[in-house]
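What follows is a single structure, written as structure tokens, with notes after it.
Removed from the display is one protein chain of the complex; every other protein chain stays in position.
For subunit A:
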């Protein structure tokens, strides 16, 4: 294989190695070496492309990158780090695929190709989780009787999983949410439900749609949509990501709406870059661009509407930004505006608010130790705010922050909610 052709060499040459990105990078902060800095990773990709480094040697430094893309925002030279990372991971994935076929790889394949893209299978998986939670097995696990079944990292996440909605409730969700009074119609929107979001966080999805309706939107749920493909793209499975993107573009072309609204920072970050996937395919690129032009985070839509935020929330609130919302979608002010609109709220920004919490897709599961080190740094800054509620805008961050609260022994005093939940609370939708 001619590596120079496939590794994103030209993009790496754009880096002038000024180091301006170093202070922005969470892994450089916690792992304390160039190897795990943006400048270091870009250089390693370049060295590999020039043949000074093997793909095996490139693997770990790239695996340990969160993909939070804070470095991209900090870079004055406009280096496209996200593209370098994704393309390099693509080359690695292909190389690994050719080389081995371990059981883990088989599971990964199944997850990526079968579970995430299939709402039915995800529903089934969620049913199992529901059964597990509702049947008392979870309680037994927590009492320590079955604890040894799960590995450390899975045990940690299992403990902070929200109570999922019952199968019946999930399946009976309407496909259309209408504004309360017919003549207040603002926009016609389609809701992007996401895969994990719609399974485990179905409640947040439902509240989001109800909020949009309350704000005067007619909200449609398009059945044919599928997973956004972010996890696939970040793992270097660009072909899989393209297939999913095409399915979504086709699905949302079916209905003429003003906006395609999502409520998960990570998914949104993927959706707004659908056009990048097809830069060598003009026809799809065109369609992707139309899709991107309509894509909005829920906070962008709600911020422009009248929301009846009537019930005061008398709490100290801090906001953990989703990296992909901040650095990729560049949605930064709207969530804050909305939080501050709620009566009773005392808002307190944490130090270094843009730093990733270490969730980063499934990074926290795959690289548990490294992720927890990043989370610990984050939690220090959270504690300084003395907040009683942490607001997030992405399912991964939500779980991660819950885990952080638990690790710090703050579960009694601090709760973690999605922005939609907080707004719903004040709008008395709960």
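Note that in this section contacts are C-beta pairs under 8 Å (C-beta built on N, C-alpha and C of every residue); 3 or more make two chains touch, one makes a residue touch a chain; residues count from 1.
Keep in mind that, in the parts below, contacts and distances are computed from a predicted model.
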item	value
Record-based protein name (UniProt) of the chain missing from this complex, from "Ketosynthase family 3 (KS3) domain-containing protein", "Cobalamin synthesis protein/P47K", "Cytochrome c biogenesis protein" or "Glycolate oxidase"	"Glycolate oxidase"
Given A:14, A:304, A:381 or A:406, the one touching the chain that is not displayed	A:14
Contact residue for the chain not shown (choose from A:6, A:35, A:184 or A:381)	A:35
Footprint left on subunit A by the chain that the document does not show	13-20, 22-23, 32-35, 37, 40, 43-44, 47, 52-53, 57-58, 60-61, 75-78
